[in-house]
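Only one protein chain is missing; all other protein chains are in place.
Now for chain A:
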Amino acid sequence: MTEHTNGARGDFADFVRVEVPTLTRAAYLMTGDRHHAEDLVQTTLARVAVRWDHVDEPAAYARRVLYTQSVSWWRRRAARVSETLTARVPDQPRLDTDVDVAVVLERALHRLTPRQRAVLVLRFFEDRTESETAELLNCRIGTVKSQTRHALRRLRELSPDLAQLEMDR
């Protein structure tokens, strides 16, 4: 093994140590499932490893791979949580704490489309601007705006308590 390869391997290990926690959180928000999130992170890192010698900003490249992979159709099919319709509206917990909000939000997130989830995660979890989000998702800014708008409206429809919470505060 050459000196160059050894060096690259060490750099990649450092990158993994630093970036995996962040990537995992974003992946979990995108997929809603720990196993799928882990799978997505490993797929992303494998891609980064292959392109390691050619990528100037590995962190940015990893995020781009993560989000584009998460919305690709074959992953969407595998990751989608099947929805079961019932005659009774499920009980809604009281939203007294952030944990309560998280429970309701997580349930609602599952019912968004992968692209809508990606837009919300980038805009409100990673605090990206619209242009950065558009670049990472490889789409236009107008698409980001419309997807954000649709996602928020869908969240309000799915969880009226979240909308009520917004008005209360």
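In this text, a residue touches a chain if its C-beta (ideal position, glycine included) is under 8 Å from a C-beta of that chain, and two chains touch if they have at least 3 such contacts; residues count from 1.
Keep in mind that, in the parts below, contacts and distances are computed from a predicted model.
**Student:** Just to verify: the chain that's not displayed, which of "Glycosyltransferase", "WD40-like Beta Propeller Repeat", "Coenzyme F420-reducing hydrogenase delta subunit" or "Spore germination protein" does UniProt list as its protein name?
**Tutor:** Not shown, but named in UniProt as "WD40-like Beta Propeller Repeat".
**Student:** Taking the entire complex into account, which one of A:Val65, A:Leu105 or A:Ala118 touches the absent chain?
**Tutor:** A:Leu105
**Student:** Considering the whole complex, not just the chains shown, which residues of chain A touch the missing one?
**Tutor:** 4, 8-9, 12-13, 16, 20-21, 23-29, 34, 37-38, 41-42, 45-47, 49-50, 52-53, 98-99, 101-102, 104-106, 109, 120-121, 124-125, 127, 152, 155-156, 162-163, 165-166, 169
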